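All protein chains of the complex are present and in place, except for one that has been dropped.
Note that the chains take the letters A and B in the order they are written out, and that residue 1 is the start of every chain.
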Amino acid sequence: MRGAPAEGRALSRWRGRLAVVALAVLALPFLTAGPATAAGPCLPDAATGCVEGSVRSSAGQPLPGVAMAVAGASGSASTTTAADGTWSLPVTADGKYTVTLDITSLPPGQALSAESTNPHTTQVRLASSTNVLFTLVSGAPAGPVSTASASPVSSDGGDVASESGSGSGFNGGRVAQQAASGLVFGLLLALASIGLSLIYGTTGLSNFAHGEQVTLGAILAYVFCQLVGLPLLVAAVVAVALSAASGWLQDAWLWHPLRRRRVGTTQQMIVTIGLSMALQYGFQFFFGGDKLRIVTTAPDVVTMGPVTLTRMTIVSVVIAIVTLAAVSYFLLATRVGRATRAVSDSPALAAASGISVERIVRIVWTLGAGLAGLGGVLMGLYLNATSWNMGGAMLLLMFSAVTLGGLGAAFGALAGSLVIGLVVEMSSLVIPNDMRYAGALLILILVLLFRPQGILGRAERIG
Amino acid sequence: MSAEQTGHDFRTTAARDLQYVHRKPGAVKPDAILVADDVTRHFGGIAAVDVAHLEVQRNAITALIGPNGAGKTTLFNLMTGFDRPSSGRWTFEGAPLAGVSAARVARSGMVRTFQLTKALNRMTVIENMRLGATHQPGENLFAALVPSLWRPREKEITAQAEELLARFKLETKRDDFAGSLSGGQRKLLEMARALMSRPTMIMLDEPMAGVNPALTQSLLGHIQALRDEGTTVLFVEHDMHMVRHISDWVVVMAEGRIVAEGPPESVMKDPAVIDAYLGAHHDTDLGDDSLLEDDVPPRTREGQS
Partner (left out) sequence: MDWTRILTNVAGEIIAPTTAAYALAAIGLNIHFGLTGLLNMGQAGFMLLGAYGFAIATIAGWPIWAAALVAIAAAAVFALVLGIPTLKLRGDYLAIVTIAAAEIVRLIGRSTALTSLTGASSGLRGDSYKATFQALSPLPDGTTDIGPFSYSNNFSNSWWIRIVAWAVVALACLFVFLLIRSPWGRVLKGIREDEDAVRSLGKSVYAYKMQSLVLGGVIGALAGIIYVLPRAVQPDSMGRPMTFFVWTILLLGGAATVFGPVLGSIVFWAGLMLIKSVMRDGIPDTVMSTGQIEQLGWVIVGVTLMLLVIFRPQGVLGDKKELAINVR
């Protein structure tokens, strides 16, 4: 390790980096033409006209998360309905516009009524709002239903794509399907959570921005697959590599200097909260509020007994298992891996035995971010959608998984993730779908009550 | 109790009362303020503390000594409620205290200080002292909102605090932050603060640790003054010289058990004690000879490493 430079130079170097990053963040929007998606309500004025509406179910309930698109004289734009079922999109030129409601984004049990025309054509003028109404009736939707989104993730904000249907009974088929979904979800969650656990173990930092590492992977995959046009596999590899690089950069430019400055872990935790906010809204800034699809082709479906999964899911599961096995091998059998576990156990003792703690921490950040990115890519493919808050919505699930398994114990994160995945998916058999997360969160609280060190953690870490 | 007995010479009383006590571990005392039975504390498979019986004489200075790892501080923590025992019962002034929380133990009259001084650095010296007082109605959430309910008591507390600070020669530091005091001054502050509640018994965990030699004499004097006012003192120490000079009774622990009890002179000659120290290869400073009143027996000096 190179020697530490004089305090003043280190500080100014760091300030320099921070300034570069800040400038880059602020300058980028001016360099890129932002996509024409609006996340807030449209306000008509001299240069803007609005197309808007409110989507309500056949029972009169507002439906969030329904995808709407507008195309016409000033280009095209899309959005999803907000928590109260409303949507609005701006246009910048008078003229005829077609408004399309994406029926695949309707919850099961809702369909357009026979009288509705979809797409609907209407005249839009600047400085005024045009309302478009789609009437829904209950019934099976016409058109393909993506079975990969059989258990979509209920996210923060208003983008809930699942209806409330409460547990429709314990028939064996449904149990098997939910259990399979649970295991799949658990495996993907494990990829994301291992990094969180290792970072906590080696540095004592609870990283509230880890959800954004997951989102980053998925969004990068979207960018390289959909926007740049690379084949999925290449896009995925690039996404994971860049995610890992982001972890390396974070430690090199932010966390390492903070640790050197002896900034406490509580302060660092609050820094991660600020980072999480900045990243989430940063994603929304660049990619808008609606769901992004990494691949737009309809998925192949494979049925094994009562369980139906897409081919993509099965491949993802295989990749996840192989990766987790590789990580386990790394932690158990390689020298660096063992050193990592030593640092996770007791940094002071590890340092005293000659292990370079800072090097291990750098490796942990890189590996953890890379794994989270991979988890994000696979999760984005599994759910057939990603968005700016996909990872943020999962953050608490990751904390539940890691706490259940034992903060700092990497294998605990794996065990905990599988349990949480199963709980989340199988609880929808008994409690309303939109409260599934509550089950996992309740487990988190109960674990902290009765066994705060989790399944595999050690008691001394707690109080 | 101490205030009314100003005429009473506790040093003589203590020496007299302890004269006929058996010099063996677990000896029964004529007037025990603290009695402990079968106290154990296990960590994993190791017994950090395994005390069959211990009695601490009232109004005397008892020293608890032993090599590192003997379990002295653990025993302290157990007695004062800062740790949970694996088993055991003990009473203080006749009232059972096992399983009682640390705060309640302190309220019942048994107050302790810490090896690593816990002076509240970000508070001023006088605020530290005021915190040590008891029966301040303003410490209740609702009463706190009505200053007239607690101002009078606050005045009393401040007066008591200033008196104690003067006694410990800290009165000039009254409005300074405790963090700005020297290590020795912070020790004195912690001791003074502990006295604000007029405790019956004060337990000092290594009061000499980290204190510069110039201050030790004055510290010893303060500890003796405590006893002379009628407060029972139990302290943990490594420094045998200090122990020799001021304690009325010495309890020696090794590997979690009590291996010897008695007045300082007899304990230092006890073969069990010597084995405990030398067997553990403990670098015990048996004291600067010139300061000791009697000669140290040659056998001990040869064994010194």
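The criterion applied here is as follows: contacts are C-beta pairs under 8 Å (C-beta built on N, C-alpha and C of every residue); 3 or more make two chains touch, one makes a residue touch a chain.
Note that the structure is a prediction, hence the values are computed from the model and not measured.
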Given A:Ala69, A:Val237, A:Ala252 or A:Ala278, the one touching the chain that is not displayed: A:Ala278
Candidate in contact with the missing chain, chosen from A:Thr92, A:Thr334 or A:Ser353: A:Thr92
Sole residue of B:Phe10, B:Trp90 or B:Trp150 that reaches the chain not shown, by the stated touch rule: B:Trp150
Among B:Val111, B:Val125 or B:Val251, the residue in touch with the chain that has been omitted: B:Val111
Chain not shown, touching residues in chain B: 80-82, 101-104, 106-107, 111-114, 118-123, 127, 130-132, 134, 136, 138-141, 143-145, 147, 150, 154, 177, 193-194, 196-197
Positions on chain A contacted by the hidden chain, ascending: 22, 25, 29-30, 33-34, 36-40, 42-43, 47-48, 61-62, 64, 83-85, 90, 92, 156-158, 160, 163-164, 166, 206, 258, 263-267, 269-271, 273-282, 284-285, 288-289, 392, 396, 399-400, 403, 431-432, 434-435, 437-438, 441-442, 444-445, 448-449, 452, 462-463
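Going forward, only the chains that are shown with their structure count from here on.
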Intercentroid distance (Cα basis), chain B paired with chain A, Å: 57
